[in-house]
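Attaching a single structure in structure tokens format; questions to follow.
All protein chains but one are shown at their positions in the complex.
Right after this comes chain A.
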Amino acid sequence: MHIHKYEKWWLTFGISSLVLFLTIVGFSAFHYGSHPPSGKIYIDPERVDEIAPFNKPGVHKVEGEEWDYEVVLVASAFYYNPPEIEVPIGSTIKFIATTKDVVHGFQVAGTNINMILEPGYVSEYVTTVDKPGEFLILCNEYCGVGHTTMTSMLKVVE
């Protein structure tokens, strides 16, 4: 099949850019471990309150891990437990969250902390909080009439 000379140049340029782009994305994913949250821990959604760590939602200092704090959070229609989270700036946090009923979102507005919480699954994300301030945690996956009343607050303090 004949392809015009200019079209060959155009496609060569385009496909090379694509390969470069995907290489960067892949390098960042597999070399630096920058993956989206993809936890594979399973839980009975109707017994969440009895199962550790969700029997004690809140901020827990941990030792001997790659992170300093674990933030355990339980979502249900239409609130988050705990309603407020306070962590020191510069610390590395592991967010561990799940839902007791329908699918909910867990988004810390204006950051790249963004997970879907599905019944039966535990979502996890590790990140370092390096900006001080109050960040709104909200549900970004439609869950019913009270969807936009679901909030918590992440306070990053000195």
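Here is the rule we go by: a contact is a pair of C-beta atoms (placed from the backbone, for glycine too) under 8 Å apart; a residue touches a chain by one contact, two chains touch by 3 or more; residues count from 1.
Keep in mind that, in the parts below, contacts and distances are computed from a predicted model.
Looking at the choices "Branched-chain amino acid transport protein (AzlD)", "Cytochrome c oxidase subunit 1", "Aerotolerance regulator N-terminal domain-containing protein" or "Carbohydrate ABC transporter permease", the name in the UniProt record of the chain not drawn here is "Cytochrome c oxidase subunit 1". Residue-wise, the contact with the chain that is not shown comes from A:Leu11, picked out of A:Leu11, A:Ile51 or A:Ile89. The set of chain A residues touching the chain not shown comprises 1-4, 6-7, 10-11, 14-15, 18, 21-22, 25-26, 28-30, 34-46, 77-78, 101-103, 105, 107-124, 134-136, 138-149, 151, 153.
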